[in-house]
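All protein chains but one are shown at their positions in the complex.
Here is chain A:
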Amino acid sequence: MQHHTLSCCGGVRPSLPPPPLSFRWSKIKREGGRRLPRCARIAAQLELKPPPYSLSSLEPHMSRETLEYHWGRHHRAHVASLNNLIAGTDLDGMGLDEIVVVSYNKGNPLPLFVHAAQVWNHDFFWQSIKPGGGGRPSGRLMELIERDFGSFDRMLEEFKRAALTQFGSGWAWLVYKANRLDVGNAVNPCPSEKGNKLVVLKSPNAVNPIVWDYSPLLAIDVWEHAYYLDYENRRADYVSIFLEKLVSWEVVSDRLDVAIERAAERAREDETRRQEDDAAVTHSEAVEMYLDSDTDDSEAE
């Protein structure tokens, strides 16, 4: 097992200033058998994105101190570790979504997965909440919640239960799950938007639903560091406050629109591919029949 100098919980002492993040010199890279000089390349690497609100604006529900540590130490350390680990490799320069899926390695994750996924998860988490959040969703999001859970309150209950029964560290999610078949080139024979559903899930440690090809809409961090300074062991209180006072249903709704459009586009691509496959089969059958017959005149001849 690889031991990183910066572990997933950060080895940075509070007294040190945060390291610069936007650009860094890449490590020595071999090319054509010749070592390039150390300063030959600048790799544009991933940045620590700030939340779209000030660190004290979520009080009293999530304290400034929590944000300073959670965003300023934990999230920051994952960005630094990720950049360190991908520098000079094939993953350098890839988008974060792709790095997460590739490093998940179909359930046998590479050492850098925890950092990639936690960067993704935390970016997503900060955007999922806002000052003056809470309330109720409306429009298509509410319709689908009522369709797939029976009611908004029942969805909340399921979400809370997932958050409270994710034992150890992890996340709870509301996702949009497209009804896609998992097997190589198999295509859903009866695609319909009705087959796509909202689902509540939980995941351990850094795992996130994009590795299962779902579209996450909302996440809550239930690692203890997310709530311990404000709520101590009372995870239930944290989860309730998160839903009542922090969640941004507007952002969730926007994500749903994107997810539905993406699912529709992929369904169209599947349909096109299926038609092309059908056409290929038909064409080859005709050639077979033609060659077998020795009485008809051939166009080819």
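Basically, a contact is a pair of C-beta atoms (placed from the backbone, for glycine too) under 8 Å apart; a residue touches a chain by one contact, two chains touch by 3 or more; residues count from 1.
Here is the rule we use: contacts and distances are computed from a predicted model.
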| Among "Phosphatidylinositol glycan anchor biosynthesis, class S", "Superoxide dismutase", "Eukaryotic translation initiation factor 5A" or "Ribitol-5-phosphate transferase", the UniProt name of the subunit that does not appear here | "Superoxide dismutase"
| remark: Touching the hidden chain, out of A:Lys49, A:Lys197 or A:His225, is A:His225
| field | Sole contact to the chain not displayed, among A:Arg73, A:Arg161 or A:Arg274 | value | A:Arg73
| request: Write the list of chain A residues that the hidden chain touches. | output: 1, 3-4, 7-14, 69, 73-74, 77, 114, 167-170, 204-206, 223-225, 228-229, 232-233
